[in-house]
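Every protein chain except one is present and positioned as in the full complex.
Moving on to chain A:
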Amino acid sequence: MSDITSPRVNSARLADHVGRHVRLAGKVLKVAGDAAIVEASDGGNVEVKILGSQAATIKDQYVEIVGQVTEPGVVKMLNCINLGDKLDMAIVDFVVEKWHSPQFSSMF
């Protein structure tokens, strides 16, 4: 339990969080075997590594992947929250950027 926070990120911000836990919301483009491709809120594609048994937890078109960043662009999934088939990614990306703004450092 080094850190119990999991900041919300987009694909560009993964590089700042290597080794840490993050929450990545995006659109599932492909699920194949032990990997999935998710389009993050900023439009970039992220590879999500999944353990075989976890693949079934990805059900909806939009999901929030809770996972650990292994390298920029790659997240190892720990948990998946299904966010339905309709999600405004512009709002998500706005929140992600505000999350990392120093203006709100006391809340995120």
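Following the convention adopted for this analysis, contacts are C-beta pairs under 8 Å (C-beta built on N, C-alpha and C of every residue); 3 or more make two chains touch, one makes a residue touch a chain; residues count from 1.
By our rule, contacts and distances are computed from a predicted model.
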From "Replication protein A C-terminal domain-containing protein", "Ras-related protein Rab-3", "Protein HGH1 homolog" or "Spermatogenesis-associated protein 17", the hidden chain's UniProt protein name: "Replication protein A C-terminal domain-containing protein"
Where does chain A touch the missing chain, residue by residue? 4-8, 23, 62, 64, 66, 79, 81, 83-84, 87-88, 91-92, 94-95, 98-99, 104, 106-108
